[in-house]
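Note that one protein chain is taken out, while the other chains of the complex remain in position.
Showing chain A:
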Amino acid sequence: MLKSPALDVPPEPPAKRRKTSPEPESDDNTPAPIINSTVKDLAAQLDEAERKKYVKGRKLGSGQYADVFSAHLLSDPKQVFAIKKIKIGPEVKEFGISYDSLREIRFLQELNHPNIIKLHAVFSTKSQNLNLVLEYLPQGDLLRLIQDTKGTTYTPADIKAWMLMLMRAVHFCHVNGILHRDIKPNNLLIAADGSIKLADFGLARAMADPFQPMTYNTITIWYRPPELFFQAQHYGDAVDVWSCGAVFAELIGREVLFRAWPETEINMVRLICEKVGTPTEDNWPGVSKLRGYVTPSEIIPLRPKEQWSASFRAIGEVGVDLLMKTLTLDPRQRLTAEGVLRHPFWTSEPRPSKLRDLPRRGGGKETMGEDLTQRGGELPTANGEGGKKRGDKVAKKLDFGIMTK
């Protein structure tokens, strides 16, 4: 059947199918080709036209639910993209198109912002795969830079530039009524020009009406705010701000701030109590009524500013103030994304680095596991303006060194 010579015979023109005898009910007519109709509907035409615009290239990487390929325009090979092809897993039988991909498509279609990964188009293939045409972001993600402690140095001004881009992206999501719910360094991709792009909207959701319960089982555990561990069902944009605070601290300290190990919720709550303070009715009115409210019996008072400053000295007093306000226990007292953008940090010295001065991907060598032993609290080699320039040069040299190997 597969290799039947009949396949080489051109399809019969429709005229030959005509019947001269009185026809039976249309039901019993010759089995029509199921998928290919010669006249395609408008949506199918548009879908096909989009698909044909791209030439798929090599695989760039693969994640939990997608493979990502490089691609370029057929009409202009200089225009490159990343095509994210959603994997079809066994869960398709139970759900159809997965929640993750629906969320990613839904929200990226609505968000057009310089610091949010741009979704140019979506098309499907005959075997019903969804393909997302994304902007190509060749510089890896922020986690790689943070972990590459040998090859990459960066300064407080660089951190300020990255955080500003992140906060603008998050603020834009929030004014559009969207919570990201998975902000962490490996979801912050870096564009060719060095700018940060918030990516991976697989866990995002629209802000709910105040009375509509939402799942608290979201956000990668290390970046999850305390209200979610306590199983608050009504939460808002403050959850993303906490995650941003954790990223901020990680950029400064070059280690995960709340690295619970093993990654259990109870360990996370313990760590938050140690590093920020125990959530109590005093610092968070109403917290004890949350369903999942459990804290270690020893109450640790809120960590005073001097202690924050001691650990995060490198970012300066104003920076430490902002950090504390993003990692405030009570979500209602925590700054909003807009509040963060209005904080004096951004306009105080040093000015955020220019895009072209930001460090690029350092070594290609994986530094897996090294961060387990690494001590944090200070920025390696970054001290003052002069130090920054030197640091930059070193980073670039290393970069070239590895490329020419």
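Keep in mind that, in the parts below, a residue touches a chain if its C-beta (ideal position, glycine included) is under 8 Å from a C-beta of that chain, and two chains touch if they have at least 3 such contacts; residues count from 1.
Convention: contacts and distances are computed from a predicted model.
Asks: Using the UniProt record as the reference, specify the protein name of the hidden chain from among "Elongation factor 1-alpha", "RNA polymerase II holoenzyme cyclin-like subunit", "DNA primase" or "Dystrophia myotonica WD repeat-containing protein".
Replies: "RNA polymerase II holoenzyme cyclin-like subunit"
Asks: Which residue, A:129, A:288 or A:347, contacts the hidden chain when the whole complex is considered?
Replies: Checking each option in A:129, A:288 or A:347, the one touching the absent chain turns out to be A:129.
Asks: Among A:106, A:313 or A:343, which residue is in contact with the omitted chain in the full complex?
Replies: A:106
Asks: In the complete complex, the non-displayed chain touches which residues of chain A?
Replies: Within chain A, the residues that touch the unshown chain are 10, 12-16, 18-20, 22-24, 26-27, 29, 32-35, 37-39, 41-44, 46-47, 56, 85, 88, 92-97, 99, 102-103, 105-107, 109-110, 112, 121-130, 175-177, 205-206, 209, 212, 214.
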